[in-house]
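First comes the structure, then the notes that go with it.
One chain of protein is taken out of this complex; the other chains stay put.
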Amino acid sequence: MAGYIVRRVLQAIPVLLGTTFLIYFMVFAMPGDPIVALFGDKTPPPQVIEALRERYHLDQPFIVQYFIFLGNIFRGDLGVSFSGQPVSEVLASTFPVTLRLAALAIFFEMVAGITVGLISGLRKGGIFDASALVVSLILISLPIFVVAFVAQYIFGIQLGWFRTTVGIGAPMQDLILPALVLATISFAQISRLTRASVIDTEGQDFVRTAASKGLSRNRIVPVHILRNSLIPVVTYLAVDFGTLMVGATVTEGIFNVPGVGRTLYQAIIRGEGPTVVAFVTVMVLIYLVVNLLVDLLYAVLDPRIRYAK
Amino acid sequence: MKIKRIGVAAIALAAAGALTLSGCTSGAPSSTEGAGSSTAIITTNGSEPQNPLIPTNTNETGGSKITESIFAGLVYYDVDGAPHNDVAESIETDDSQTYTIKIKPDQKFTNGEPVDANSFVDAWNYGAALDNAQLNSYFFEGIEGFSYDENVPELPGLEVVDDTTFTVTLAQPESDFPLRLGYTAFKPLPASAFDDLEAFGENPVGNGPYMLDGEGAWKHNEKIDLVVNPDYDGPLKAVNGGLSIIFYATQEASYADLQGGNLDVLDQIPAGALSTYQSEFEGRSVNQAFSGIQTFTVPERLPHFSGEEGKLRLAALSKAIDREEITDVIFEGTRSPAHDFTAPTLDGYSEDIPGTEVLEFDPEGAAELWAEADAISPWSGSFQIGYNADGGHGPWVDAVANQLKNNLGIDASGAPYPTFAEFRTAITDRTIQTAFRTGWQADYPALYNFLGPIYGTGAGSNDGDYSNPEVDSLLDEGLAETDLDAANEKFQQVQEILFQDLPAIPLWYYNVNGAWSELVDNVQYGWNSVPLYYQVTKSE
Partner (left out) sequence: MPSNITRPDQQHYVAPIEETPVVAIDAVKTEGKPSNLWIDAWNDVRKRPMFWISSALIVLVVVVALFPGLFTQVPPNNDCQLANSNGGPTDGHPLGFTKQGCDIYSRIIHGTATSLSVGIIVTTLVFVLGIVFGSFAGFYGGWLDSVLSRLGDIFFSIPYILAAVVIMSVFSQYANVWVISLAIGIFAWPATARVLRAEILRVKNSDFVMASTALGVSRFRILLRHVLPNSIAPVIVITTISLAAAIVAEATLSFLGVGLPSNIMSWGNDISAAQSDLRTAPQVLILPSIALSVTVLSFILLGEVIRDALDPKARAQR
């Protein structure tokens, strides 16, 4: 087991190199000069553009820019954003916020998705199953911005249950509403996955064996059915956690969450290469760790799965 | 030009909405002076500054809202855009070329340093020098000795006479130079700023009505806290306790916060609320003109748009657009149809300049002109208007395209560019092969600011490469006039020619749309759409 973990950690190095290169290339390939955009609708004199390009190393060829960036990273210098803030500070202020938001959203979709999926799976074809399908269908047919606006209007403005946007410091109670909105995206996936998996597991021999041993339904469902149905669900939750860490752009924008999604989006739009790459690098690290944990969790959920031959 | 663009701006119609000139200011400032608390903090919307807070490097609304509050310039603009002295004692000239500027004695920065002639001259020299690559450097290009080709650390045109006096010599006469001095780029800097400008940009020290609430008052991506500067005793002295500017990535979020009671003063309304905000905030909202105009430009280099054929087609396009209908339906009456190339808040504005009828909706006339042009050379292809898709321009571009389609019988559509950077680069490089949206928001309240930088031959923002010697000489003559009225007359003559040539097709004027909470009073929006925060009172 230890050998397996060490190998996985070592694998992170090529992944990091690959990702930073790919991202850097993508930012570089984005048409449009970020310097020109700094001047708004006004056209800047070419000489000033030149001077600014030099300052941000944008006049260098792509590969040189990449190695300057890589060299700086090894020295612990992630660069400075256009607004003069060290990128490391940007990371330190945004990641904790998004981490909390993502964790909360995962918690909501896990509780709701697994519960609904379990019940639908056990009572396949029933009223509950059908209603769950309709609800999840509505939720996935609406783009996230619609769900977010409606939720903000009803729960924030009309009912006043939540603050309309997230306040300074992003306190936990303000994050509940955006987390619920985020949870609606994957609720359908989680509940449908759980349902399918439960149906699948119910037909397995060991469930029948358990039943024939005379075990009560209350014991079979959580211990035998649920636990053995969780592998695809847990995998999907881990994947979704990754998505939420960077993909919450729209929701973070609507609820004004000072998190990764919003900041990263602005950096992308403004063509701030170093900021984008730094964000994605941290993102990959988180993702690698989560995936490793999930892989280890498989062995717990299903003792037949073994690593490190 | 202030860049009014916010992060996830796709969600938002960029900039402010509009009002008709009749002035539907639904919330006239009440006269309950002194009803508020002098320590109350006003919360308002802003956006994360895109650059460090150095006046010569701040050119977008997010940053300039802050620099305008913490720095006091030689002059300030009142609610109508008229300039008045702030730090300046007097600004004098005989020939519109050499200006003698005297500043009030015993002024201080908040760190105790004196505000003297050097504070201005050093800051301007820094802003103008090529090596410093300041975003606002072009504001100094009229000063003698300015160069884009070599680094000039000290402009020969700037001369310190004594502690409170300096002179500015321009390369050529420019009568509206004093009008510009209220712009952010012309603010003073303390001598200590130059020790480490990077650090200064993070914790700027100014001389304005407000100052930062200690080190680290700028909480990136969240907010910035300003408190009243006790040393400031100028005309903009604040009657409240300070400002807390919350950074929003979207207009929707800021509006939701006003609705939810988390915000006091808002100066932008999201597209979705334009039809309802005035009734929702009855008596606490504003829809009034400010100095900005939306246009679109059809470069002459496009096929079918040069020479006589081009003039006919441009006039046809202009007449085929029902500006009234678009401002009513798409903007819910928060824009006003344009009647010229400038803005209605400016001194010297007129909506009756000869030739202005080309901006009136006339589908039959448009079709006739288009047919005349077809007789010269038959139209082929599709007419497209380029725009940046991250700025909320899609709906009006589509509406214009639909009207062109319906009224001229041609194929027309919008051509979105995913990012602002790509859009502006295509324009700057002249690689764009379609018409494109253009617009202008005043740097300073003067007609020339809407004409010279855009329609002068080779001018900085002449994106359509328009060139007409008559226009150039009239612009120069206007600038050389020492009398503003005489100057404005020349500028109106320029516009008469522009109506013939249509180097850009004016669409509508911007309005400032805003609203405020029940807690605050005395809210007024300036000529440039920014609320006059210093006079806002708040009850606690």
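Order of writing sets the labels: A and B. Residues in every chain begin at 1.
Operating definition for what follows: contacts are C-beta pairs under 8 Å (C-beta built on N, C-alpha and C of every residue); 3 or more make two chains touch, one makes a residue touch a chain.
Computed from a predicted structure; not experimentally measured.
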Of B:Ser275, B:Ser350, B:Ser467 or B:Gln500, the one touching the omitted chain in the full complex: B:Ser275
Option from A:Leu22, A:Ala92 or A:Val111 whose C-beta touches the chain left out: A:Leu22
Residue among B:Thr110, B:Ser175, B:Ser254 or B:Thr419 that touches the chain left out of view: B:Thr419
Option from B:Ile103, B:Leu170 or B:Ile330 whose C-beta touches the chain left out: B:Ile330
Contact partner of the left-out chain, one of A:Met110, A:Leu175 or A:Ala188: A:Ala188
Subunit B residues touching the omitted chain (full complex): 8-11, 270-272, 275-276, 322, 325-326, 329-330, 388-391, 394-395, 398-399, 402-403, 405-406, 413-419, 422
Residues of subunit A in contact with the chain not shown: 7, 11, 14-15, 18-19, 22-23, 26-27, 29-32, 133, 137-138, 140-146, 149-150, 153, 185, 188-189, 192-193, 195-197, 199-200, 202-205, 208, 211, 231-232, 234-236, 238-240, 242-243, 246-247, 249-250, 264-265, 268-269, 276, 280, 283-284, 287-288, 291, 294, 298, 302, 304-306, 309
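The working rule: only the chains that are shown with their structure count from here on.
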Centroid distance [mean C-alpha coordinates] between subunit B and subunit A, Å: 39
Residues on subunit A engaged by subunit B in the complex (per definition of touch): 30-34, 36-48, 51-52, 55, 82-85, 89-90, 93-94, 145, 149, 152-153, 156-157, 160, 163-165, 167-169, 249-250, 252-256, 258, 262-263, 265-266, 269-271
Subunit B - residues contacting subunit A, complex: 1-5, 7-8, 11, 48-52, 59-60, 130-131, 133-135, 137-138, 148-149, 198, 201-202, 219-223, 246-250, 252-254, 256-257, 259-260, 262, 272, 390, 417, 419-428, 438-441, 453, 460-463
